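A protein chain is absent from this complex, but the other protein chains hold their places.
Right after this comes subunit A.
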Amino acid sequence: MANRTAQRPNGQTQGKICQFKLVLLGESAVGKSSLVLRFVKGQFHEYQESTIGAAFLTQTICLDDTTVKFEIWDTAGQERYHSLAPMYYRGAQAAIVVYDITNQDTFGRAKTWVKELQRQASPNIVIALAGNKQDLANKRVVEYEEAQSYADENGLLFMETSAKTAMNVNDIFLAIAKKLPKNEQNTGQAGNAQGRRLTEGDTGPKATGNCCK
């Protein structure tokens, strides 16, 4: 198992270890990379570099007696990189679709992503909608209620977040972790070969499932 999982806090050694592939989608500059950076390293860079292609990071959190390891694919936001996106969301068990609460177009784009995921991704994928840059609420153009009701209609988790102040960043990942099925033979198998390729690897041949005792 990856050494990251060994650094469990509280000396917790018992319990299940689950591995999930999560992908971040959304228009450029809404703060996807910043959310991941905040979640994984607890940092925020004002001048966060743009993402080309995609970036991969991992982070582990504890949920009761389960250790959840997220394998996170942070994708490029520009529409042109769209053709690469399926490579990353195929086989993903979770997705965070991000928009910027100060920019209406990014919300529209988020809805398109949700639709695409509902059509193309694994049927059981857990989708969360994140209204980022909550710290700029005085410049808000997307109302909380509007996004909330859209999320309700589509069965999405929803939170407004701020990568800058860290508000709701851990919470949204935690909420996803809670919602993900943690039984032995779970949805992770569903992805096709190309998608699975991204989650295989260091887990070695034994880790064909996403969960192991």
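The definition used in the following text is that contacts are C-beta pairs under 8 Å (C-beta built on N, C-alpha and C of every residue); 3 or more make two chains touch, one makes a residue touch a chain; residues count from 1.
Everything below uses one rule, namely that contacts and distances are computed from a predicted model.
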The hidden chain: which UniProt name fits, "ACYPI002845 protein", "Ras-related protein Rab-8A", "Multifunctional methyltransferase subunit trm112" or "TBC domain-containing protein kinase-like protein"?
"TBC domain-containing protein kinase-like protein"
Which positions on subunit A touch the chain that was left off?
2, 28-29, 46-58, 71, 76-78, 80-81, 83-84, 87, 102, 105, 133, 136, 139, 197-198, 200-204
